[in-house]
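The complex appears here minus one protein chain, its other protein chains still in place.
Moving on to chain A:
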Amino acid sequence: MLEIKNLHVKLEEEDKQILKGVNLTVEAGKVHAIMGPNGSGKSTLSYVLSGKDGYEVTEGTATLGDVDLLGIAPEERAAAGLFLAFQYPVEILGVGNMTFLRTAVNSLRKARGQDEMSSTEFLRVVREKAKSLKIDADMLKRPVNVGFSGGEKKRNEILQMAMLEPKMCILDETDSGLDVDAMKLVADGVNALRDAGRGFLVITHYQRLLDHIKPDVVHIMSDGRIIKTGGPELALEVEHNGYSDLIEEEA
């Protein structure tokens, strides 16, 4: 589903290479995790895949199904089925969460050649999905992410994920700033979305999120490359021994 080949990326503004040849394939139905120390390039990978400005791809490709992701705008990537759950969701004053969700859903449906969702249908679906994430009517009415706690913001990200029906979900350090209960709620939301047609790439520092979202494959990233790939046991190894052994092993 998601196929990244030999991806090299540098910062646009300065001559600094961040990704130095990333190779990664996430199959439909699978959950891949990327772990790695700070500055290894994990978040950059998520931004480059979803089309944030400021990065220059110097080599390599990234495709989702048969769509070349790197050549198109962020909204086109979303329409192709890519979803990024942000580490720091942006607050948007004056725009109701509901209005935002509805605009997003219908923009994507339009881009995908589907009819707009009627307001009754939209309300029904959003209420149902919000309920399972413990998002109440007030949170749906409030301006997007404004005054939300860390946990509320992340739950709101998962609600968007559920509403936008992506094929490929990237979670960028979704566990940061969450207590155990909030993390469990978010993980349950993600697990509910797991199905045979959907791939996940879970970026995290810590193994603990992976207790709740069980990965099929774990990758260790360091200095802009994936240096080791294994099963869930690799995450446990990191938890016990840290990254340094693995990095030394690679060197």
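Basically, a contact is a pair of C-beta atoms (placed from the backbone, for glycine too) under 8 Å apart; a residue touches a chain by one contact, two chains touch by 3 or more; residues count from 1.
Note that contacts and distances are computed from a predicted model.
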Choose one: "Inner-membrane translocator", "Protein-methionine-sulfoxide reductase catalytic subunit MsrP", "Fe-S cluster assembly protein SufD" or "Glycine--tRNA ligase alpha subunit". The correct choice is the protein name in UniProt for the chain not shown. "Fe-S cluster assembly protein SufD"
In the whole complex, not just what's shown, which of A:G21, A:P37, A:G60 or A:P89 touches the removed chain? A:P89
Residue among A:K52, A:K131 or A:K184 touching the omitted chain: A:K52
Which of A:Q17, A:S107 or A:T229 touches the chain that is not shown? A:S107
Looking at A:A62, A:M139 or A:L164, which residue reaches the missing chain? A:L164
Those residues of chain A that touch the unshown chain are 50-53, 73-75, 77-79, 83-84, 86, 89-90, 92-95, 100, 103-104, 107-108, 111, 143, 160, 164
